[in-house]
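Below: one structure, written as structure tokens.
Of the protein chains in this complex, one is absent; all others appear in place.
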Amino acid sequence: MLDKLHSLKDAIAAHVPDGSSVVLGAVLEPDIPFAATHEIIRQGIKGLNVIAPISDASTDMLVGAGSVDEVTGAWVGNVSGGLGHNYRRAFENRETPAIKLNDNSNFSIGMALMAGAYGMPFAPMRSILGSDITKSNPNFQITKNPFSEDEEPVVLVPPLAPDVAILCVQRADSQGNNHHWGNRGVAQEAALAAEKVILLADEIVQSDVIASDPCRVLVPGYLVTAVCHVPAAVHPSPQVGCWKRDNDFFGEYHSRSRTPEGFKAWLDEWVFGVPDHSGYREKLSLRLNDLRITGSAMAAPTNYAAD
Amino acid sequence: MLDKLHSLKDAIAAHVPDGSSVVLGAVLEPDIPFAATHEIIRQGIKGLNVIAPISDASTDMLVGAGSVDEVTGAWVGNVSGGLGHNYRRAFENRETPAIKLNDNSNFSIGMALMAGAYGMPFAPMRSILGSDITKSNPNFQITKNPFSEDEEPVVLVPPLAPDVAILCVQRADSQGNNHHWGNRGVAQEAALAAEKVILLADEIVQSDVIASDPCRVLVPGYLVTAVCHVPAAVHPSPQVGCWKRDNDFFGEYHSRSRTPEGFKAWLDEWVFGVPDHSGYREKLSLRLNDLRITGSAMAAPTNYAAD
Amino acid sequence: MADYSIQELMIISAAREIADGELVFVGMRLPITAYGVARLTHAPNAVGLFECGIARYAPAEDMLYTMGDPPNQLNAAWLSGLVPVMSQLQRGRVDAGFIGGAEVDRYGNINTSYIGDFTRPDVKLPGSGGAADIAAMSKRLLVIMNHEKKRLVEKVAYVTSPGYLSGGDSRARAGLKGGPSALITDRGILRPYGPDNEMHLASIHEGNTIEEIRENTGWNLKIQPKMIETPPPSPEEMAALHKIDKDGFWR
Partner (left out) sequence: MADYSIQELMIISAAREIADGELVFVGMRLPITAYGVARLTHAPNAVGLFECGIARYAPAEDMLYTMGDPPNQLNAAWLSGLVPVMSQLQRGRVDAGFIGGAEVDRYGNINTSYIGDFTRPDVKLPGSGGAADIAAMSKRLLVIMNHEKKRLVEKVAYVTSPGYLSGGDSRARAGLKGGPSALITDRGILRPYGPDNEMHLASIHEGNTIEEIRENTGWNLKIQPKMIETPPPSPEEMAALHKIDKDGFWR
């Protein structure tokens, strides 16, 4: 079997060139690959199209760091604090916005990635009818339902097939086979839609652990390009069974990013001030111990026996 | 909480009136609710539209018993034996077929149920282009992809929203919450698309067993209309962790259904000759013991702890 | 002064909008608390849905900062994806949905996207998230906002989440059923009234006057003929709320 285990640094350098379209934050509030967000910033990658329904502060960080040309999303901010200051600044008090926004609702992003995942030419939907989203984002087409005798309007959503989907899982083997549990957001659609998948695994396990429960596989290893062992890659977002949400960290980021200078200082401290995610974890130190989930709430036993 | 536990007899009588569209066999070769197939025949229900991509001998039995007006499917036969004799007889040597066939491919059935599940007005696809399926089934529309500058043909599939989906799961609680493992076929789409869901559970468990692993839920209990405790409801089809496939049973059915008289004798023996599924299991007796999966191949432990 | 806070009254008013057995898209903060109160009082079989792919019966036992926090996942009714859960809206199964907003107008349209021209906005708000979908496809939309003149405006600059659009049957002509059923503020409750579907004052919270409310509304607010005073929380409702809000966050 192919060994796909790489350092996060190498995986990002190899598979996220300038100008890529990248899914970062497919599970909405949990399981956000902040470790990859920071590595992208550290490597000075530019011109990204960042795709996510909701990515909490991750997109705001990338926008502030100048890595982003386009955002394809439904909500960009800081879930604890509300507005995302870097994101705001990219639009407000300017002749033209500093970034292009491909406005969506959560469901239209889901439909677009689903269409990309399943090779559909487009996805018809109804739930952004009436919204000005179809005005500010001209990529949608409004047409009539050809199966209805009434003049029933339908929105056609073009498919999204991102260059890379970066996803966090609780455990993976060295070939990229993996288990994910908790809500899934659009992670499976993103993985199936993307040309490449980079996995950040909290734990690397033997292949037989993954093979023991093939229903828990988020995306099969043969579709995974690289797997990186990055404990707490989700910090400060939560991950079921592994990490609690670091609410204070989000709050602090929100306060400090209120000014461009404050954001720069935050970035210097938390991104440029550490060599890699292992350095970041060292810096978090005892704080990470408090965030580690230590309780036990085990899934009921499940038997896959064949005879 | 509402108790949704009913006998299979009562559930079928209450929720499968004559003329219903019914999903029977959503998981393809395994997990086919043959117990429900037989109960439908015993109750003399007529005029069904039977929906399934592949349902092994289940649809053939229903057609032979005269319960079916329409089949919406991709493949009807007997997976071990090939042709389904009752199904053939409904078409061959007749002025007009005895049943209406809504021809599909596996994927077009999947797309139709997906569209029904997700409330989409239709689903666009490509993978039955070039096939005469779009000729023998006039429900499809062929159009051009409005997002393509080329004259790219696209097939539009109308949604399916069945009256009832009848599904087998390994375990459920009395409110209809359930766990299913193994391949899923179109079972989740069928459950989300249908107006009503009847579950046949091999085992009834306490609610905390199901709640311990919410990722393994096929369809949440609030969308389930009735849950029936029917061990070996899948017989002679297989069910991961519970029942091996009874290949001889399929072979015997294939031989005996070769003539209408032979099928009638088979029906008299295996369906009308037993009062209910418990009687059927008694009749299977030791054979069922041989089919029971007794080995152990446990899924790796999974921790859902939150703190 | 009443022995409940205005936030507590808003939560309990919101809880009363949920009927037993209903499927409800629940947001964070006030709505999740309202859902919990409803479950403990008159709606023990309500089901809570969350955009990230979660369905729950009983609300989470611990305080949530986001919908995806681990306590909201533990012992959920279903952990799935955004599409399978949010599509229950488009499938027509969802009875009610809660959203908030920066601006709402006289026809219940909500803006959470742009203040000013969207090509060059004065203020860039976070955007729809799932709000547009919930507003378009829930059978009843429930909006919770503070009652300020700059928030309750004549016409929103940008419709993120459709209410009755330009009133009358314009929502139906856009292909939508449902629509706003209640706008719950810290001063009262507005509901659509008459064929024009304009939001009227339908209930007034204790301690407010009609004049004060009209002064704090950005359009010429009309009064529903059967306007009532918002019934104060019952002892049962308060007990349920205090059971959930153990630390008195909303007190």
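We call the chains A, B and C, going by the order they appear; numbering starts again at 1 in every chain.
Rule of thumb we're sticking to: contacts are C-beta pairs under 8 Å (C-beta built on N, C-alpha and C of every residue); 3 or more make two chains touch, one makes a residue touch a chain.
Treat the numbers as computed from the prediction; the structure is a model and nothing was measured.
Just so you know, the chain we are not showing touches A, B across the whole complex. Looking at B:V205, B:A265 or B:A297, the residue that reaches the missing chain in the full complex is B:A297. Checked against the full complex, the candidates A:P97, A:P146, A:P220 or A:G251 give a single residue touching the omitted chain, namely A:P220. Residues of subunit A that touch the chain left out of the display are 1-2, 116-120, 177, 188, 192-193, 208, 211-212, 214-215, 217, 219-223, 304-307. Remark: the residues of subunit B touching the chain excluded from display are 27-31, 53-54, 56, 73-77, 79-80, 82-84, 87-88, 90-92, 94-97, 103-108, 110-111, 114, 125-133, 135-136, 152-154, 181-189, 237-241, 244-245, 247, 250, 293, 297.
Definition applied: only the chains that are shown with their structure count from here on.
Among the remaining chains, those touching subunit A and also subunit C are B. Between subunit B and subunit C the centroid-to-centroid distance comes to 40 Å (mean Cα coordinates, whole Å).
Residues of subunit B found to touch two or more other chains are 119-120, 212, 215, 304-307.
For subunit C, the set of residues touching two or more other chains reads 69-70, 73-75, 79-80, 83, 87, 89-90, 137.
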